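Since the structure comes first, as structure tokens, the remarks are kept for the end.
Note that one protein chain is taken out, while the other chains of the complex remain in position.
Chain lettering (A and B) follows the sequence in which the chains are written, and residue indices restart at 1 in each chain.
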Amino acid sequence: MIISRHTTQRLAKGVIWVAAFSTLAVMIWILLQVLVEGVPLLNFKFFLDSPRQMGRTGGIFSTIIGTLALTAVAIVIATPLGVGTAVFLREYTRESRVSRMIRFGTDCLAGVPSIIFGLFGFVFFVIFLRMGWSILSGGLTLATMILPTIICTAEEAIKAIPHSYREVSFALGGTRWQTVARAILPNALPGIFTGVLLGVGRSVGETAAIILTAGSSLLMPTSLFSPIRTMSVHFYILAREGISMEMAYATGAALILLILVINTLANWLLWRYVRRVGG
Amino acid sequence: MSKEKILEKGFLLIAFSSIGILALIAFFIFEQGVPLIWKVGPGSFLLGERWFPSRGSFGIFPMIVGSFWVTLGALIVGVPLGVACAVFLCELTPPAVSTVFRPTIQLLAAIPSVIYGFWGLIVLVPLIRIHLGGPGLSVLAGSLVLGIMILPTIISISEDALRALPRTFKEGALSLGATHWQTIWRVLLPAARSGIVASVILGMGRAIGETMAMIMILGNAVQMPHSILSSARTLTTNIGIEMGYATGDHRQALFATGVVLFFIIMGLNTLAMFVSGKRRT
Partner (left out) sequence: MGIRKSLNPIWALAFFIFAILLTGCQNPQGGLTVVGSTSVEPFAEVLAEEYMAHHSQRKIYVQGGGSSAGIQAVRTEAAQVGMASRALMPDERDLIAVPIAYDAIAVIVHPSNPLSNLSQDQIKNIFSGQVTHWRKTGGRDHPITLVTREEGSGTREAFQHLLMGKTEISLGALVQDSNGAIRQVVGDDPNAIGYISLGLVNERVKAIKIDGVEANVENIKEHRYKIVRPFLFIFKTTPQGMARGFLDYILSPAGQKLLVQEGLVSVTTISDSQR
């Protein structure tokens, strides 16, 4: 019996619809799993109290501070480096061996697994540079991880600026640096900011590299050299050790919401300022 | 030197930061790991079947096998689903829907792996243990969760590949009387092959590099997995689970595992770049 091609089509399309919706369903399930149990437990006290008894009671304040501190250090280091690289690639050079090498390096860096970054951060920042398990070690390691993201988005942002801006600037007698500083960068800022946000999103979710470089202390940090626990590490430890499932769900919910907010913001900015016309 | 020249050199220096960091990483990891590989012997390190650091055995073959099976399983789950979703977004829905879906997919890509691992632990592992047997913490659980985790990568890159095809491909096929599905199956997908393969390779890289979720749901037994219901350990989880305590030779052996991982990932990345021809984000 030969199945008509129209039947095949209906079957195939049916399968694809099922595939698409089951994918969506599973994704939502994974998120709801944590959100449903966790969101009801969220309240101001949870966010403003520090963990007590290893996280059995209290809140997650110190971990929020830890997350912010680590992310801040990462951004402060990675943004200048990333934007600088993007500026160099787009404004100071043409496609050449040098630029290809740089792109290759960036792409490779983007593919390195987080555990390798963790090992590197441990042996380089914690041990070799004697920074110990600290916000500094963790933040610097994170910076190396988000660098490719910032380079990429900054490049897109700079690429999106019409050539006429540069031409006008040069026509008016501006030097290359003046063009970059006054005509290009200010206009690329929204796109660059998007890249920064994406980097923040990645930092917030990172766990493996942080455990190996920033430690897991629950105390409020007093300096850049203090060890610290981030929200994702706290979630991981709570969930694995069964210290308190409620706290785990709540922390997980807070984590998911934070990342959703950051990424939605980044995507909106991307759509609004960088991807201008068309897709 | 004029200020412009200084700035140009400055930017050049900054631009080399990514290569510089990569070199640093390679240097420090190799510096720690390679001496041990040499000491134990590359053959017995890579092919040794016994990982028992306290007794001086440093064979990582079970972990290589573990990584292989879990990644393969993830691809079996993720590729068909991912490509199907890409086709769905590109061909079966109006463009408006896909503009909504794409950021959603990127959002899902940003969810931390510990959340995926948690779901796997709470939902999948008991299901597998109760209905299929074994401890539940298994290659199957790992493959399923990993497959879901690489979906965003495969979907977004495959979809881009499909969208990049010239409209004439589709129009030509349709005007020759092919059905929509025949067009997709016999013309579009084969034409987008290189992009889809690139997405698969990148998905593979992501799968091999995953650590946290795998520590939570693979069970981490050091033996070679003999079925998809057995527990396993990957190269990444080997490092993750023992790094905290390891000293001396043991620690170097974990760095050596990192060296092997590094090579595998670099290889995959280079392959992906060749296949796709252009730079991917």
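In this section, a residue touches a chain if its C-beta (ideal position, glycine included) is under 8 Å from a C-beta of that chain, and two chains touch if they have at least 3 such contacts.
Not measured: the values here are computed from a predicted model.
*Asks:* Tell me the shown chains the invisible chain touches, ordered by label.
*Replies:* The undisplayed chain, in the complete complex, is in contact with A, B.
*Asks:* Write down which of A:117, A:133, A:193 or A:249 is the residue touching the left-out chain.
*Replies:* Selected residue, touching the omitted chain: A:133.
*Asks:* Based on the whole complex, identify which of A:24, A:65 or A:181 touches the chain you can't see.
*Replies:* Only one of A:24, A:65 or A:181 touches the chain omitted from view, namely A:181.
*Asks:* For the chain left off this view, which of A:8, A:22 or A:217 is in contact with it?
*Replies:* A:217
*Asks:* Suppose we count only contacts with the excluded chain; which residues of subunit A make the list?
*Replies:* Interface with the chain not displayed, on the subunit A side: 52-54, 73, 76-77, 80, 132-136, 177-178, 181-182, 215-219, 222-227, 240-243.
*Asks:* By the contact definition given up top, give the residues of subunit B that touch the hidden chain.
*Replies:* These residues touch the chain not displayed: 3, 50-55, 125-126, 129, 135-137, 215, 219-223, 231, 233, 241-242, 244-247, 250.
Quick note on the criterion: only the chains that are shown with their structure count from here on.
*Asks:* For subunit A versus subunit B, what separation do you get between their C-alpha means, in angstrom?
*Replies:* 17
*Asks:* So in the complex, which bits of subunit A are touching subunit B?
*Replies:* These residues of subunit A touch subunit B: 5-6, 8-9, 12-13, 15-17, 19-20, 22-23, 26-27, 29-31, 33-34, 80-81, 84-85, 87-89, 92, 98, 101-109, 111-120, 122-124, 128, 144, 147-148, 151-152, 175-177, 201-202, 204-208, 211-212, 232, 235-236, 239-240, 248, 252, 255-256, 259-260, 262-264, 267, 271, 279.
*Asks:* Across the complex, what residues on subunit B touch subunit A?
*Replies:* Where subunit B meets subunit A, its residues are 3-4, 7-8, 10-12, 14-19, 21-22, 24-25, 28-29, 32, 80-81, 84-85, 87-89, 92, 95, 99, 103, 106-108, 110-116, 118-119, 121-123, 148, 151, 163, 179-182, 184-185, 202, 205, 208-212, 216, 236, 239-240, 243-244, 254-255, 258, 261-262, 265-266, 268-270, 273, 279-281.
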